[in-house]
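Read the structure below first, then the notes.
Shown here: the complex without one of its protein chains, the others still in place.
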Amino acid sequence: MPRARLRDLGIVTGTLPPGQWNAITDVPGIRVGYTTLIDDTPSIIRTGVTAVWPRGPEIWTDAVFAGIHSFNGNGEMTGWAWIAEQGLLASPICITNTHSVGIVRDAICRLAARDKVEMPWLLPVVAETYDGWLNDAVSFPITTEHAIAALDCATTGPIAEGNVGGGTGMICHEFKGGTGTASRIVQTVGETYTIGALVQANYGSRDLLRIDGVPIGRELGPTEVPTPREAGSIIVILATDAPLLPIQCQRLARRATTGLAWVGGVGFNGSGDIFLAFATGNHVRASETISTLRMLSPDKMNALLQAAAETTEEAILNALCAAETMTGVHGHTAHELPLDTLVNVMQRYRPRPA
Amino acid sequence: MPRARLRDLGIVTGTLPPGQWNAITDVPGIRVGYTTLIDDTPSIIRTGVTAVWPRGPEIWTDAVFAGIHSFNGNGEMTGWAWIAEQGLLASPICITNTHSVGIVRDAICRLAARDKVEMPWLLPVVAETYDGWLNDAVSFPITTEHAIAALDCATTGPIAEGNVGGGTGMICHEFKGGTGTASRIVQTVGETYTIGALVQANYGSRDLLRIDGVPIGRELGPTEVPTPREAGSIIVILATDAPLLPIQCQRLARRATTGLAWVGGVGFNGSGDIFLAFATGNHVRASETISTLRMLSPDKMNALLQAAAETTEEAILNALCAAETMTGVHGHTAHELPLDTLVNVMQRYRPRPA
Amino acid sequence: MPRARLRDLGIVTGTLPPGQWNAITDVPGIRVGYTTLIDDTPSIIRTGVTAVWPRGPEIWTDAVFAGIHSFNGNGEMTGWAWIAEQGLLASPICITNTHSVGIVRDAICRLAARDKVEMPWLLPVVAETYDGWLNDAVSFPITTEHAIAALDCATTGPIAEGNVGGGTGMICHEFKGGTGTASRIVQTVGETYTIGALVQANYGSRDLLRIDGVPIGRELGPTEVPTPREAGSIIVILATDAPLLPIQCQRLARRATTGLAWVGGVGFNGSGDIFLAFATGNHVRASETISTLRMLSPDKMNALLQAAAETTEEAILNALCAAETMTGVHGHTAHELPLDTLVNVMQRYRPRPA
Partner (left out) sequence: MPRARLRDLGIVTGTLPPGQWNAITDVPGIRVGYTTLIDDTPSIIRTGVTAVWPRGPEIWTDAVFAGIHSFNGNGEMTGWAWIAEQGLLASPICITNTHSVGIVRDAICRLAARDKVEMPWLLPVVAETYDGWLNDAVSFPITTEHAIAALDCATTGPIAEGNVGGGTGMICHEFKGGTGTASRIVQTVGETYTIGALVQANYGSRDLLRIDGVPIGRELGPTEVPTPREAGSIIVILATDAPLLPIQCQRLARRATTGLAWVGGVGFNGSGDIFLAFATGNHVRASETISTLRMLSPDKMNALLQAAAETTEEAILNALCAAETMTGVHGHTAHELPLDTLVNVMQRYRPRPA
């Protein structure tokens, strides 16, 4: 069976409807780009860079509100202190492998210089997960140019999943992991909001993996060759066009924990489970001394909170369904989640009639 | 079918083994006591106080390490600032209804004065959930004596669940909720640790309720008469005898989020989802200028982290299974989770053979 | 020399101009009330309650944004979790002694019930400092009525300082401490904002006390009879009419640390140094599903940040200048800061001409 998205297999998680592409790019203005590096010479490279633009290039002067939650902080997300302090995000975001956070972070400064952004300094947001089980990470293959290429090629519309961008060398619940995305449409207070997630999924043990409650990991049994179980990480980027304040974005970010739990992630010690949520529904322009804002009443956030959990859950599962078996350094092979078996197991767990 | 604990129904969640009582009191030294107030005159009272002693009375001079996590802070836990600052807990904990947090908190100060505790001041930990849908909360029925009675009657060994103590008037996933408990035994680094949870469960919507992944809430269908769905709260107290530092207790507390998610809690806006974890494995005596401590390596915490999630999950389900239908103010009735139907549904979701 | 305010002594700290009353009540709408309990029978009582209304009674349905910072958390501020989560404050604030936080907290719930506030539950903000060196705290003299009286008598305009309200039994830098207030006017972005502080000052060692940089504590020498040095606490309430978001209120609250440092407070272990800032410049009405807000650009906050430090500094000094010598339990006497000596010392430290 060819790789597919979860819904294409007839499996629906959650109750809220997805957007047009069931992707973070359903949130208007969001752009995603990838640089994917797969090479066998001079060393075995399985890595890349994922870029997410919260708006188009106007982000440099038209900030979005943002908030971060660290469920388990064995990871890196640069730019943290400033988002925690001010709640504003005014630059694109990248995700890459652990050893390359730095060069990718500085690359965003270089991009800003190239594009004549009028800011004395920048505190870019770059996060990571570790791909050294498949990728020769200590060869430091990612360059400034790779990062800028991912940023430059970012587009709206449907986006690739699985072994792409920063997600190229990932392992998730002891299957091949990677990049995944999903979205939800929320109707509240007479308005329609979209919320989308993009994950770089690289965490978890197989026995805890569940899909819509079904213990699929236990059913599929242990791996023949041990893969990293208790290390790894997951980065979740949540985007919405709802008019939220920074403190509300923090709340949204915290709900990625819930979606992660539904799939079977418990935040093992070695995992960097760090979640960023941003909201494009307000504009904070560099030229303004007073900004006029709208705030969705906290009382009316429940559907968004649930949607944050649902998109995280489905984005992880989409990463698993899209990622293909990969062999990397040291002869390590991470096997893809077998979709035909998956469908069979889900069938076996269908409830009998009442 | 009489009320029962989840395991007595043949339903096992999680993979780690429980302790002797499958209760927080499996952690050596922990004592739990209740004052339960159920009365129809002069007003309809359905409330109470739960007391948890981290050690016996020696707690006043032999502190435990502790850490707090607020998943959704629409609630109260007094003593927060000091635990966040210092990571020490040197007094018993109470849980009660929202309107009585204050009197119960001061009662712990009065108890210390009564028992000649030599401390100039105390910053007691008292948490709450709201029972005003069943209880005439604005009659403020809880007194200092009620709180002290719960503290004084606390014991080790098996403890009551359901409509007892602070959990008396709770509603959970639109069923009758209340107090619940569970425990797990963890083997690691050649040592055996116990971890236990006690919850006061008063949150959640029915359609999200799951047991071992089975969407039991959807199967049982909506309530005939609406009950509070998006308000409510859950307090989780996690205890362990592992030798953890304060920062490790914070990590443990955060895993209650995972167990809550497994049952279907997403932290709605109106919910005060606040989690306290403490560890008795070290002793910090008031008389010491230097304390000698042991620390379990963070790398070896994974089973404890998973166990924190598992105990939270099962403690909530035990609360649901124990709590009995209750009619309170305004003729409101919260219906118990029907155990026979529950067993039937779980049966229908048993997987077919491969 | 009679007690006086710092500026009445010709001593000016900071550079920004104060408001009309040099008080937190310069911020439009803020009301302050006190209950002061001084009695010698049946026991020696030196305590009270301070009430601060962020708006008039409309606060119950027209919330202000708020943020908290704990510089040293050996103290209590109830309501913390919800302000940290949501950033909204929709009830009056009280400050009292440590043993009475609870009864005063519940009293605000009772007041809401009395005044038919339509809210299912409340999470009131009540903070404390410890007055047991002068006050027979373990007699628990404060009642619900005392708290409600402070709330009911709150007014705008000039307010009392020194031995009043919750500040009645305080000790500060080993002098008699108490309640103090100050304000600043800030011009920025073509608008005029007022920021005010109210402190309950009960911390610090004499040798660190400074006024406008002058080491007044060292000059005045040690106390003859030891007073509490390293215990004690300070609560700071900062109010402004600037249009700030919750995350900006948190930043403001953090600057109380700076003002405290200027007076000589270093946050000793026994001190509960907890700071709350709220901003009335936006209205979040309970009836709204979408609120329209204004936000002062973070880039334009500098004068407000400095003003937060300046008002904290001067409010502490006003507390010291207003408080009069008090004898309390166990024959303990806390001596007032001697104003004539103070003026002499400040004169001796005047710079010589260049």
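Here the chain labels run A, B and C in written order, and each chain numbers its own residues starting at 1.
Note that in this section a residue touches a chain if its C-beta (ideal position, glycine included) is under 8 Å from a C-beta of that chain, and two chains touch if they have at least 3 such contacts.
Given the structure is predicted, the values throughout are model-derived calculations rather than measurements.
Here the missing chain is touched by one residue of A:Pro92, A:Gly132, A:Gly196 or A:Gly259, and it is A:Gly132. Note on the undisplayed chain: of the listed residues C:His146, C:Arg184, C:Arg254 or C:His332, the one touching it is C:Arg254. Between the chain not shown and the residues C:Asp8, C:Asp39, C:Asp115 or C:Glu230, the one that touches is C:Glu230. For subunit B, the list of residues touching the undisplayed chain reads 85-88, 188-191, 243, 245-247, 251, 284, 288-300. The set of subunit A residues touching the chain not shown comprises 70, 72-86, 98-107, 109-110, 113, 120-123, 126, 130, 132, 137-138, 140, 231, 272, 274.
By the touch definition given at the top, subunit C reaches the unshown chain through residues 15, 71-72, 207-208, 210, 212-215, 219, 230, 251, 254-255, 257-258, 261-262, 265-270, 298-302, 305-306, 309, 344-345, 348-349, 351-354.
As a convention for this text, only the chains that are shown with their structure count from here on.
Over half of the residue numbers at the subunit B-subunit C interface are used by both copies of the sequence.
Averaging Cα coordinates per chain places subunit A and subunit B 33 Å apart. Look at where the CA atoms of subunit A average out and do the same for subunit C: the two points lie 44 Å apart.
Counting partner chains per residue, subunit A has residues 251, 298-300 touching two or more of them.
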